[in-house]
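Every protein chain except one is present and positioned as in the full complex.
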Amino acid sequence: PGVVALSDHEARARTGLDPNTWAYLDSVAGDGLTRRANRAGWNALQLWPRVLAPLAGLSTEVTLAGSRLAHPLLVAPLAHQRLLHGDGEVASAIAASAQQAGFVLSTLSNVPLETVAAAVRNDQDRGPLWFQLYLQADRARSLDLIRRAEAAGYEALVLTVDAPVNGVRDAERRAGFRLPSGVVAANLASTAAGDGTLAGLLARAPTWADVEWVAAQTRLPLWIKGVLHPADARRAQALGVAGLVVSNHGGRTLDGTPATAQALPQIAKATGGTLPLIVDGGIRRGTDVLKALALGASAVLIGRPVGWGLASAGALGVSHVLRVLRDELEAAMALSGVTSLRDMPDDLLDPNALARQTACE
Amino acid sequence: PGVVALSDHEARARTGLDPNTWAYLDSVAGDGLTRRANRAGWNALQLWPRVLAPLAGLSTEVTLAGSRLAHPLLVAPLAHQRLLHGDGEVASAIAASAQQAGFVLSTLSNVPLETVAAAVRNDQDRGPLWFQLYLQADRARSLDLIRRAEAAGYEALVLTVDAPVNGVRDAERRAGFRLPSGVVAANLASTAAGDGTLAGLLARAPTWADVEWVAAQTRLPLWIKGVLHPADARRAQALGVAGLVVSNHGGRTLDGTPATAQALPQIAKATGGTLPLIVDGGIRRGTDVLKALALGASAVLIGRPVGWGLASAGALGVSHVLRVLRDELEAAMALSGVTSLRDMPDDLLDPNALARQTACE
Amino acid sequence: PGVVALSDHEARARTGLDPNTWAYLDSVAGDGLTRRANRAGWNALQLWPRVLAPLAGLSTEVTLAGSRLAHPLLVAPLAHQRLLHGDGEVASAIAASAQQAGFVLSTLSNVPLETVAAAVRNDQDRGPLWFQLYLQADRARSLDLIRRAEAAGYEALVLTVDAPVNGVRDAERRAGFRLPSGVVAANLASTAAGDGTLAGLLARAPTWADVEWVAAQTRLPLWIKGVLHPADARRAQALGVAGLVVSNHGGRTLDGTPATAQALPQIAKATGGTLPLIVDGGIRRGTDVLKALALGASAVLIGRPVGWGLASAGALGVSHVLRVLRDELEAAMALSGVTSLRDMPDDLLDPNALARQTACE
Partner (left out) sequence: PGVVALSDHEARARTGLDPNTWAYLDSVAGDGLTRRANRAGWNALQLWPRVLAPLAGLSTEVTLAGSRLAHPLLVAPLAHQRLLHGDGEVASAIAASAQQAGFVLSTLSNVPLETVAAAVRNDQDRGPLWFQLYLQADRARSLDLIRRAEAAGYEALVLTVDAPVNGVRDAERRAGFRLPSGVVAANLASTAAGDGTLAGLLARAPTWADVEWVAAQTRLPLWIKGVLHPADARRAQALGVAGLVVSNHGGRTLDGTPATAQALPQIAKATGGTLPLIVDGGIRRGTDVLKALALGASAVLIGRPVGWGLASAGALGVSHVLRVLRDELEAAMALSGVTSLRDMPDDLLDPNALARQTACE
């Protein structure tokens, strides 16, 4: 009782988790400019609703890279979910499946990728099951992860490219955050670290050549996560990737980037509307989802709110978070006069909205 | 003593009502973006006053769809007024009449529409008496309401079209708000509910065809309440409605819409200045009323402040709220050099005000 | 000790005065939008300083309507100064004179205009001594005031035109503010009230015809105080007034007007730079004075801060307020590379400053 919105799960997580773990979940880079910009970006977009349209048959279905989804919500890859709940990634995967949401498992999961996949792979009606890839210190290790993901049944790879080094995460560092014993990166051999110096990290930061290499190793669709610059979007498109996740990592890597609500329409324009786009960062309401789709995304990732739900009530909490968002999306559609997300009206957002937002926030 | 502005009634209502009822009266959808935008919209418009004009004979009279009104204030339809005061809608109707304000009774009144009408119908000098219509689960029930409203003496129908489903009203849901026993929708048969599922609601959401149907059933003037998009305004105009209420339901349905102060001038432009327009949402000062009229409205609805006055002091409270607004309007006119609301100067608001507001809020 | 800025006098006045008197001094109309806009207006203007200019001989002198002033500061007309200090208007007039500042006595002074004039008329080096005129219920009474002001040695008349009726001053009304016995409008016969109804006030509100009438009665220069609209400025100019005070009465009459920093340059443009302009409203720092002059004013009026100083320490307090402002003005000039206020550089404010401010505040 009393838990009706995502922010209620946030409040429960904030009080329920020990401060160090909360610092990890909540953390931002620098002064949090990007996180604030993400929220402000969605809020600045105004919905101009249509009334009196027939609403019967309203549906949240979308088509994502050729597949039908019950709705456009996917769980974002979040490392170390056993910090938040003993069941870790299994709980969130099951919840996603129960809500027909997509699920993207992080390379840095605390439960082996095979275990997570086994828990949901055969569910009827589940959404997409994808694996998020962090390139490893050497290609053999990366290839091993790819092969395991393929074997376990993951249906796409999501290569995260916006975190070659750690962001400046003061709160975590002030809290002296470290993984407690027993919480491990279960997909990685404990000897896997590689050269941990900055020079080492920089030397093996992913490059466009790595994207081509990964694409050549697998027949899974390859998504690139962490693109903001239209020029990078065009380059990825030229390489033939399956799609892009327009993301600033929720403000946890580089602080001071544009909001994803600002970058998304510019990328949609740069890629001509043919490349599938997913967006994340600060999506907290069904109206945000509707706005994201109006700007050209086919789906959205939900990050911290999934962590809140997991910390708040395990699989049930995640399930509730996704259900609330979907219900809110349906309400937003009905109140905007939108019956299909596949066929968004082009005047739902003020045509000048983007210009305005860009000009004056 | 000490009660001089609408905000004083708000403070009294907030402390006087039990938290659940306050949550109902005060409630907004989502994060309250639209409610804030409504206030910010009026505040952003700047009055450029003229001095030294002869002020004798200054009058707040307006012409609304052909009728003379002592001033441009109407009480908005507010459901369930017995939650706020035992006398419910009778109190607010009497207060409106005493202040020569218009009164719009909600379909969801707690006092039968006949009782309310009987209480004021024969008052000298009262303002318009209108009935707000929510379409019912079947046309027979809707027609029954229309016929009863006609018979009771209501002078226009106001069809509300911006609430086909409930808004996401967290505060109310957190408070677990429910109507207490004894407070009922007095105009509706208790069996009237119909299919309460989302699909049910969507299936019977009002459509343009319903507007035509209602218009064909009655000779009462038909207003549409809840229009923001200029394209919808044009369509309603083409159907021959009596006028529009430019409204976002005070931010209680879809969150994230434009402020009504933004939508109003766009609708005025789209409809060419010939369709009567009323506006509501966040009007709290006489200067707001003056600005609304400068943007093209013929009159305004007052929502929550009427609820505050009713909770604060029954009919006397509502009466005071309306009186304060009218006095403030007169002062604003005198201080702006405006002597007639029928003939607003076109440079009272900076000609660039709207552009500016749209560009930069 | 510790009193170094105008805000220190404000703090002293706030704690030293009884709440009712503070409510009077501090009062604003409506929600205080105009008062805030006044401050924001000055703050939004950016000074682009020049360095390495020779500064020897820097002088704050200005020419106001042909007369040389030691600096551009004048005390604004403030009614009822005995509320703030027992010496009332005599204290502030003496302080102004000691600081070579101009002084404008309100019609509503608590000390007879003759007494105030006698206290300072013969001071060497004092600034201008002007009388602010509120038109009275009949012309005979107004003419009497004019004749008395002439006889007492006032050097100009300032006709205030932006207060035909009272502003909506909630704080004062909540506090139930009334003049205490013994504090009276010393220039007016106690029987002078006239028809106090709104209709009465409106009927005798000053008009352009009254301006012509006043101008014809006296050889004193006639200023109009309270103009914001460029069209009114042009009309006043056509009537041959001595100058204008661009003012919104410090936000005490109509709420929601433009800031004076917005109106001033538009009026300067409309009147072609030949009509002397004074500005007031929210001037609290020497940099504000410099900005006002850069926008086209020849001098500024200081309102509430004079009241703060008077309440804080009588004549000494007012004197200190004026001294601080003048010192700050000198520092601002030196740090901006401006040596003469008579010859302001035209690129001290960004040429685009006004456009910007207008576009986006």
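Chains: A, B and C, in written order; residue numbering restarts at 1 for each.
Throughout what follows, a contact is a pair of C-beta atoms (placed from the backbone, for glycine too) under 8 Å apart; a residue touches a chain by one contact, two chains touch by 3 or more.
Fair warning: this is a prediction, and the values are worked out from it, not measured in the lab.
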| item | value |
| --- | --- |
| Chains on display which the left-out chain touches in the complete complex | A, C |
| Touching the absent chain when the full complex is considered, from A:E114, A:D144, A:D232 or A:D327 | A:D232 |
| Candidates A:A151, A:L198 or A:A238 - the one touching the absent chain | A:L198 |
| Chain not shown: contacting residue from A:G66, A:G176 or A:G272 | A:G176 |
| Contact with the hidden chain (one of A:P72, A:G88, A:P206 or A:P221) | A:P206 |
| Residues of subunit A in contact with the chain not shown | 30-31, 33, 37, 161-168, 170, 173-174, 176, 198-199, 201-203, 205-208, 210-211, 224, 226-229, 231-232, 235, 253-258, 262-263, 358-361 |
| Chain not shown, touching residues in subunit C | 1-2, 4-5, 7-8, 43, 45-58, 285-287, 291, 328, 330-332, 334-336, 347, 350, 352, 356, 359-360 |
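To be clear about the criterion, only the chains that are shown with their structure count from here on.
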| item | value |
| --- | --- |
| Co-neighbours of subunit C and subunit B - touch as defined | none |
| Angle of the C-alpha superposing rotation, subunit A to subunit B, to the nearest 5 degrees | 90 |
| For subunit A paired with subunit C, centre-to-centre distance based on mean C-alpha positions, whole Å | 58 |
| Subunit A residues counted as touching two or more neighbouring chains | 360 |
